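One structure, pasted below without further comment.
Omission of a single protein chain aside, the complex is shown with its protein chains in their original locations.
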Amino acid sequence: MTNSMNDIRHSRCIFMIGSNAAEAHPVALQHILYAKEVNGAPLIVVDPRFTKLAAKATEYVRIRPGTDTAFLMGLINYIIENDWHDKEFIRTRVAGFEEMRKVAAHYTPEVVEDITGISKEQLARVAKLLATYRPGTVIWCMGITQHHIGSSNTRACCILQLVLGNMGVSGGGTNIFRGHDNVQGATDVCVLSHSLPAYYGLKEGAWKHWCKVWGVDFEWIKSRFHNKEYLHKKGFTLARWYEGVIQEDKITQYTPIKAVVFWGCASNSQSQYHKLKRALDKLDLVVIIDPFPTTTAAMCEKDNVYILPSTSQYETEGSVTSSSRQAQWRYKVVDPIYESKTDYEIMEEFVKRFGFADKFYKNIKKVPEDVTREIARGALTIGLCGWLPERIKKHTDNWHTFDVDTLQAKGGPCDGEYYGLPWPCWTETHPGTPILYDISKPVTKGGLPFRARFGTEYTYPDGRKENLLAAPGVANPGSEVKGGYPEFPGWKTDINVIKEALKRGMAPFGNARARCYCWNFPDPVPVHREPLHSPRSDLIKKYPTYPDKPDHYRVYTRFASEQKVALSKEFPLILITGRMVEHMGGGAETRSNKYLAELAPEMYAEINIKVANDYGIRDGEYFWIESPEGGKIKVKAKVTDRVDEKTIFLPFHFGGFFMGKSLAHNYPEGHVPYALGEPANIVTNYGYDIITQIQATKEGLCRIRKA
Amino acid sequence: MARMKFLCDIERCIACNGCVVACKEGHQLPVGINRRRVVIINEGQPGEKSISIACMHCSDAPCIAVCPVGAIYQREDGIVLVNKDICIGCGYCFMACPFGAPQFPRGNAFGARGAMDKCTFCAGGPAPTFSEKERRLYGQNRIAEGKVPLCAGMCSTKALLAGDGAVIADIFRERVARRGSGIAWGWSKAYKE
Amino acid sequence: MKRAILGSLSFFAFSAVALGAEILRPSGPISPVAVFRKLNALLLDAWPDEGATFIKSVSSFKDYYLYIILGLFGIFLLHYFIFGPRRFLHRGEKVAYYGFFTRFVHWGAAVSMTFLVASGLAVLFAKVFGGGPLVMGLRSVHLAAAFVFAIFAVFLFLSLVKDMFPAPYDLKWFLILGGYLTRKPRPVPAGKFNAGQKMWFWVGTAGGLVMFYTGYKLYQFTAPVSYLRELLKIHLYLGLAVVGLFLIHLYMSVIAVKGALQSMLTGFKDVEEVAKMHPKFYEKIRKEF
Partner (left out) sequence: MGAKKVFSNPAKIAGKPITLNPKLARRAFLKIAAATAGLTGLALSSKIVRRTEAKERPKTPYPGSKIIRTICTHCAVGCGIYAEVQNGVWVRQEIAQDHPISRGGHCCKGAGAIDMVRSEKRLKYPLKREGGRWKKISWEQAFDEICSKLLEIREKYGPDAVHWNGSAKVSTEMAYLQRKLAAFWGTNNIDHQARI
């Protein structure tokens, strides 16, 4: 999120696409509904499904799954055509506008209507609302990202905000509500196969920087790896690691995967789950570390699995980063119950036995505070330098001193600071950056320009040259340079450079323009591409997907070869998945809570009355859903108007059944969750994003039959 | 004297069931006992609304009128409570209640109904305040602690209001008036510029 | 009561007005008034129509029962002292009147019915007993006795029903109130069972089965609340008749007609009694001999 949950209170228009915040982030609705009521902000909800959030919308837009980019580009085009775009903002702070505009021009209301199913009139109305009520916020979640063009979708959202000039202002911004409680924190420290903590990447410089922080020899780290190539090669991802075992698609790694460790991670959230099951049966070792027996435990039917009971997060402590980039200290409430051990203890035992404890804990005497300090020393790129354990604790201890509207403390020990020190928090005295890219405040007081990450000038394919730095006169107050400037050399590895920059009132990473044209992406400007499994076979030719990618996170990933025109004949219905308010993620925790299990006891599939009647399925009856990949699940029909006549919706929290068969007997005795059901991901389809490899669970196809 | 009341703002309620679980977890209710529940109408259609319902602590409460043993009584602040030591589980109160608030756990003999259970406005019951017995039979006594009922306090969107009827009515009226600004929506554009 | 309803509904009324302000808002095609109506229909169900009468009738039932019981006791006392009991000494010829099976099911039904009436009244007048676990225990007794009774009632019904169909002279029997309001017994128009017995039979067995059904549904407590309300009313109204007739039956058989108790134990009735009290049946058996 560029802004914060509370900042939505200042929005004058709320545009939510691919987000069901009413179920996934109910407390965020507090602020959204406030803006709706007090500012009279129109709440526009774009979703293939009439969600609980849509029930609160002033304008509900039903969109065909997988066509978000077309709709967003259509909006952008309509706004530009009508001259509603923020010309001054674009002149001073945006790059590649002309190139983007040319691409967007294709998406006329007529074209958009054909692709997305959204009428011309509604598109015009939404565009008018967005243009009239500024600043408006754009909010999205997995409905935007879980597509094979997920990265294009997200960029289209950002471009929409740039065109409207809604970036860097209170009440505006692009706000992505993140899922898990600490997914922002875990992402910031990059528990990801393509980067070292704080998005440093895997290049040699990154490794050297972190080796310095860790206090270990770079050569030693290098020697731990198979060879130098694998030091820099992106690893398998959560979405496709099982291909490293079953190798249905060709892998580009010297060895298959033989062991997997699930450390606080559910497996039933991964698409094509029936293939993952095959992998579990083939592995030499599966280690599950979790407070509850996850679905994974029940899915393993071989003697290759261990379960280690870790504590819940209330029995240990540490910082958590909310979606708004705020750090809060999650204090320990009680001692570990039963024989469970904290994750830190388990880590220590592992490291001890692996034989590098002295190196691993070189700077860490006290867990977790010393770890926080180590992160602060290393994570300069996103400015975690100011996140010292004392400061984070101070904020949590004094959360009552922060204003609800601005999140700034009024008096008290944290006077003037923003709640949770939203990163970048450049130094130990920096108050945090509540709104990213806000040039109305000095950098030392939480202001920030756009980052100058891609040089100072670029020549577009048509020969046009553009200065990538912000226009003259555009800079934060107090900046030594009144206008754009490049990044400070060495700021990513040296805190002194950052301090120097701040002293001069400037951002360490420069002051540039936001790009509408990303030349390092497969689609420099987002364009619509039909889902791999598209129900509109007639559009595949016009909007084809990418060519196959042979080495995509170590595995051959099919795009063009997977997109078959005839598929929709056999699999006529669209399959989407989503959240329920009662459950979370794989549901290991919530399905073991008797009250939540009572409220949402079983798996169901939402199905439109017309589809139900066509197939002879009555409300409450079981029926089979089958995926093109051979997965099938038997679920209860919930006949509802929430989905349209082409769509089936599945909540993805359930586990404990597998293709019609109960796995209750596979759980440890006495630990069978209160609620069991078929994992929706057995039937989610093949398809992965071209850049991030996020699974495309929001645009699959399926067929159904009566059970 | 303050008159305790609940009010659920239908425009705000998002059916997150926070109130339901807050109540169950706070009072350690058995599964199947719903002191509070959330009802959705027009599900999946434009006009979908939800509302959280519990005992409304009626003035001149019908349940008190029909109770054959006089187990139900009303405090001075309007909170309607049941004495589980006296209640015989006959179920008349359930039939008399407009909101379906009274709940009956399965008793021991033949699975007949046990003593009635319902929302206490987090005011415990007739057992000694903060005693183990009170906690077991009625749950927490937050009113005696000077605390708000759990459901309203934990309402995710502040849809559910609880407290003195006059005060919450004021709050709600102001909200309505403010939403009424929806009427003037766009006026600032039309007339000021 | 009207005030009570208004009071308890004020919350909804208020919401309605609140929604009223929303009407002008160009938000959706569904009118807020419709939403309000739908909520009312869903949450309150039939309460606005029948709630008040239900509350009124349920809270007054206790009084009806009290009137019936006290009234009957008064009548019994008056009757006993004014007219005295009938005495049939069982010294003369005996007539085989009740078979073994009939007596068996009668006593089965009688004992369980006694428990039912006693525990039922205890639940109704629970306040006297202080409520709580004691009455809750008696509710379990009521429940258990009901199942026992239901079985016996079926057989009792089957074994006696052929003699229990109403006949024209029953009306006459009622007109002279069975001839009980005289000191000297004179023949009354009655067959094997007189009109009073027939009435008791029908209310006791067929009515008893209705009581069982309604009671069972109330025990289950899963029916729609509107239906439950009707069931409770039926249970209580019919219960009123059952309790009344039960008490009359008890008075007649134990106190007012000496020997009646014995005949149900032994199965035989005195010829004199049969001749006087059941002349039509007497004629019939005389013809047979």
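The chains carry the letters A, B and C, assigned in the order they are written, with residues numbered from 1 in each.
Simple rule for what comes next: a contact is a pair of C-beta atoms (placed from the backbone, for glycine too) under 8 Å apart; a residue touches a chain by one contact, two chains touch by 3 or more.
Not measured: the values here are computed from a predicted model.
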item: Among A:P309, A:G656 or A:P679, residue touching the chain not depicted; value: A:P309
item: Touch criterion as defined above, residue of A:F97, A:F236, A:F450 or A:F623 at the omitted chain; value: A:F236
item: Residue touching the undisplayed chain, where the options are B:I41, B:A101 or B:I143; value: B:I143
item: Where the unshown chain meets chain B, residue by residue; value: 1-5, 16-22, 24-26, 59, 75-78, 128-130, 135, 140-141, 143-148, 150, 152-158, 161-171, 173-178, 180-181, 183-184, 187-188
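Heads up, the rule we're going with is that only the chains that are shown with their structure count from here on.
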item: Chain nearest the global centroid, as defined over all protein CA atoms shown; value: B
item: Approximate Å spacing (C-alpha centroids) for the pair chain A, chain B; value: 37
item: Chain A-chain C separation of Cα centroids, rounded to whole Å; value: 69
item: Chain C, residues touching no fewer than two other chains; value: 27
item: Junction residues of chain A - those touching two or more other chains; value: none
item: Touching residues on chain A, where the partner in the complex is chain B; value: 22-23, 26-27, 29-30, 33, 37-38, 40, 50, 52-56, 60, 132, 581-582, 594-596, 598-599, 640-643
item: Of chain B, residues touching chain A in the complex; value: 11-12, 14-18, 20-21, 24-25, 31-32, 43-46, 48-50, 156-158, 175, 178-179, 181-182, 184-185, 189
item: In the complex, chain B residues that touch chain C; value: 5-7, 9-11, 39, 41-42, 45-47, 49, 51, 53, 56, 58-62, 65-66, 68-71, 85-92, 94-96, 98-100, 104, 107, 109-110, 112-115, 169, 172, 176-177, 179-180, 182-183, 185
